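Removed from the display is one protein chain of the complex; every other protein chain stays in position.
Take a look at chain A:
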Amino acid sequence: MTTTVMRFDHVVKKYGGSTLAIDDFDLEIGDGEFVSIVGPSGCGKSTLLKLVMGLEPLSGGAISYSADARSVSAMTGMVFQQPLLLPWHTVLDNVLVPSSLQSRAQRKADQGWARELIEMLGLEEFAASHPYQLSGGMQQRVGIARALLHDPRILLMDEPFGALDAMTRDQLTMDLLRIWETDRKTVLFITHSISEAVLLSDRVVVLTPRPGRIADTIDIDLPRPRTLATINTPEFGEHARRIRQVLDGTEAVTS
């Protein structure tokens, strides 16, 4: 096992003093590891990322992470369920938002890299377009490029493909795999899709609903690089079935 990049130490999150959203969440993520958190809706998956980013206060435990970066905010890049682009900015300016928040000089320095990212995601023709001129899948690509602008070692993804249609979803999943293979970032990926989790991850953490507790952690030892064809292998099916079983077990407990 490589060095630990992110550690969840018995994390507890309560809402309104009593409602338990996350209970005793304990997890260590190694450098360059792709970890997915799978669970039914309402199990507090997205809350975990909000806790990591400090957007919500913890009720107990601790979260720590470390990485080489030029600033604290450049350590992580976050992709959201919605593209959350600024409609008055062009694609290029949207990708450059994280730099422009630092300084004008930084924005200027990162312009070339931003263009490279836009090209990497197949949007070079749309660099000067505005978000409303783009399809949902293209907007989400801009969101991914924006998250990669600081070249962060840690990538946080909150159901990034959840709002897309099945075909766009497959395309973006493969793009993400391709980009990740080039410089293995540490990724914490939230999803409710079992096949997405198996295809992308080194490890899948299954959460129980209300409160979110770790039901099981499953290592995915499928060979890399993986492609869409990987989905059809019996090993893939075996992993998916395992996760499905754990999920079914958690639902049986609550009902």
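As a working rule, a contact is a pair of C-beta atoms (placed from the backbone, for glycine too) under 8 Å apart; a residue touches a chain by one contact, two chains touch by 3 or more; residues count from 1.
Everything below uses one rule, namely that contacts and distances are computed from a predicted model.
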Exercise. Going by UniProt, what is the name of the one chain that was not included in the view, given "Ni/Fe-hydrogenase cytochrome b subunit", "ABC transporter permease", "Multisubunit sodium/proton antiporter, MrpE subunit" or "Carbon-monoxide dehydrogenase small subunit"?
Worked result: "ABC transporter permease"
Seminar exercise, completed: The one residue from A:6, A:21, A:48 or A:78 touching the chain left out of view is A:78
Exercise. In terms of residues, what is the contact footprint of the unshown chain on chain A?
Worked result: 50, 53-55, 71-74, 76, 78, 80, 82, 84, 86-88, 97-98, 100-102, 130-132, 146
